[in-house]
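The other protein chains are all here in position, but one chain of the complex has been omitted.
Labels run A, B and C following the written order; every chain starts at residue 1.
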């Protein structure tokens, strides 16, 4: 059971696509799984008042964030009959087009995997103390706020 | 726009995790995307009356299946503000633990990507003429039925 | 008229073949042909059989020369 192990969520910089392939491959020995649901957050080149976002610099209240991630995991495992769940979030600079969030849930049945994945994404956005500095191409910045 | 191109959905045998990493990497130049939602179907080693599933052998009414996949795509693009959508389904033998379905949707916003992904999965299960022969470890078989 | 019949999955298994061409009298509907083949091959679970005429799921249609009628067991994709 990977439920109880404390998990490292934060990764420095962007999440490479190969990490996602590796996570998927690691689950091919778990033959009680019938469905995986994956959510990926990617940095958009938003245009704000004529300036274009080039990257987001993520920071976090890391000790609290790790605690909140753990609480979200515990609640998710009690609410949903999932076999496993993995979360990775970037810290530091992530450029437009790169990935900053990777949520991966698995279950015997598709609806459970999908619902649990959505639950993680919404909970992470709402409850985890992560902060994002949107850096424009002209090197000015503004602070991102989740809607 | 990849909307109009006819897309090849069927792949022979299991879908390798590297294909998923490749699809993700292909989207890193599309900086209007903020969210990807991915669904993966994996073959479960179900036990049925004391026998264990070892593989599923997929077949399809291919010409009709490609037409229905195309109709589902067209409807999805009219219902959801997605930037792209990709579907791959296996034909032939897929062993337990391997992947038989890969649905990949992208949008500026997470809820749209997630809803569109779910829509594809449900529509594919309900409407595409794909047939699955569950092959047990003793080489007997039974025909799979979607619930 | 000539009608091409195609069988899939467990229906192909019951029929012992994947396809065949039948010479039929004009005026037969897809639904009548379905009933006939279900009886001929003693298909199990006949309520679950769907037919597609030229790739469209429909039964209430009169067949015409050159049509392709597919016999489809329950779908199992995904």
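Basically, a contact is a pair of C-beta atoms (placed from the backbone, for glycine too) under 8 Å apart; a residue touches a chain by one contact, two chains touch by 3 or more.
What you see is a predicted model; the values in this text were computed from it and never measured.
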| item | value |
| --- | --- |
| Which displayed chains the hidden chain touches across the whole complex | A |
| Residue among A:21, A:82 or A:124 that touches the chain left out of view | A:124 |
| Residue of A:7, A:30 or A:67 in touch with the missing chain, whole complex considered | A:67 |
| Of A:17, A:97 or A:132, the residue in touch with the unshown chain | A:132 |
| Missing-chain contacts mapped onto subunit A | 41, 58-61, 63-65, 67, 89, 100-101, 121, 124-133, 143-146 |
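The definition used in the following text is that only the chains that are shown with their structure count from here on.
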| item | value |
| --- | --- |
| Where subunit B and subunit C are represented by their mean Cα positions, the distance between them in whole Å | 26 |
| Inter-chain centre distance, subunit A versus subunit B - centres from mean C-alpha coordinates, in Å | 23 |
| Rounded Å distance between subunit A and subunit C, as computed from the means of their C-alpha atoms | 48 |
| Subunit C: positions in contact with at least two other chains | 78 |
| Subunit B residues counted as touching two or more neighbouring chains | 41, 121 |
